[in-house]
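Here it is, the structure in full.
Missing here is one protein chain; the remaining ones are kept as they sit in the complex.
After this line comes chain A, so read on.
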Amino acid sequence: MPDLLWFVIRRLFGAALVMLALSFAVYLVFYAIPADPAHLACGKPCTPDRLEQARHFMQLDQSAIQQYLSFLKGIFAGRTFGDGAAAVHCNAPCFGYSFPLARPVTTLILDRLPITASIAIGAAILWLLFGVSLGVVAALNRGRLLDRLSVGVALVGVSTPSFLLGLLAILVFGFWLNMVPVNGYVPLTESPVDWAWHLITPWLVLAVLQAAAYIRLTRAQMLEELNLDYITTARAKGAGETRVVVTHGLRGVLVPIITLFGLDLGFLLGGAILTEKVFSMQGLGDLLISAVAQLDVAVVVGVTLFSAFLIILANLVVDIVHGVLDPRVSHG
C-alpha cells in the first residue's frame, strides 16, 4: 500500500497547485467586472469620504496582487479587517469575509454544507441504485418491453429540466396529494424522520433526472460485458445466470459508472443550485446565487474554490476506487 499513499500525496499536491491557479483566475474575473462592492457597503446616500472609508476597511484600496496575496495569507494565518473596536476578525483558515452577511466565508460554507450534502448524497444513492438496476434490467431484456421502458424513462429524464420536474413534484405530491412538505429543511440532528421527509421530494427529483445517464451507460456497458469471453467461461463453469450477471458482469460495468458517479456527486456537493431554489433550501447553491446578486466577491470566490476542491477530491477518490475495483490499474 505505500504505492497508494504516495499516489494520494502526489495527487493532493497537484490538487493544491490547481486550486492556487484557480483562485487566481477567479480573482481576476471578479476584478474585471465593472462593479464596486464598496458601493453596496457604503449605503445611500454615499459620500466620497465614506466610500473611501469602506474601501479601505474592505481592503479594496490595495492593488489586485496585494489583495490576492492577503487572501492567500488569510488561509493559513487568518485576517483582520480594520482596527480598534470596529475590527473584524476572520480566523484561519480564512477564505475571505463576507461584508454583506457579516460572516467569514469559511463559516458560511460550513453552515450551508450539511443542507447541500443532505440533498446530494441522498439523491446520489437513489440514482445510483435506480440507474444501475434499471440499466441491468434493460440490458438483460434487450429489445423487449422492459428495455424500451427503461430507455424511455432515461430519455424523459435526460430531457426534463430540474426546475420543471421539481415544480411538478411539489404541485402533485406537495399540494394536490398533500403527502410531503413543499419546502424547508430540518437538520438531521434535530429529527432524522423530518429530515428525510423534507428531503424525499428533492431526492427523487434529482434521482430521476440523474439516473437517466446511469441507465444508458449501465445498459450499454452491460451489453458489451455480456459478450465477453469470460462471461462464457462463467457459464461453462456452471454458474447460474444471476451469478453470471452480478458477480462476473457487473464488476466491469461498475468501473465507468463509478467514474461518472464520483464526478456527478462532487459537482452536486458544490451546490444543487436549481433544486435548492425550487425547494427553498438554503444550501451552497443558494449561497452562491445570492452572493453573485450582491457582488459578494469573497463568498463567490470561496464557494467556487470549495466546489473546485470537491471535484478534485472526487477525482482522487474515483481513481483510488478504480484501483480497488480493477486490479489491472496500478497507482505506481
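The definition used in the following text is that a contact is a pair of C-beta atoms (placed from the backbone, for glycine too) under 8 Å apart; a residue touches a chain by one contact, two chains touch by 3 or more; residues count from 1.
The criterion applied here is as follows: contacts and distances are computed from a predicted model.
Peer 1: Not counting the visible chains, the remaining one has a UniProt entry; which protein name from "Xanthine dehydrogenase D subunit", "ABC transporter ATP-binding protein", "Hydantoinase B/oxoprolinase family protein" or "Aminomethyltransferase" does it give?
Peer 2: Options "Xanthine dehydrogenase D subunit", "ABC transporter ATP-binding protein", "Hydantoinase B/oxoprolinase family protein" or "Aminomethyltransferase" narrow down to "ABC transporter ATP-binding protein" for the missing chain.
Peer 1: Looking at A:A169, A:A234 or A:L287, which residue reaches the missing chain?
Peer 2: Answering carefully, the residue with contact to the hidden chain is A:A234.
Peer 1: Just one of A:R10, A:H89, A:R148 or A:R251 touches the chain that is missing; which is it?
Peer 2: A:R251
Peer 1: Applying the definition given at the start, please give the residues of chain A touching the unseen chain.
Peer 2: 228-230, 232-241, 248, 251-252, 325-328
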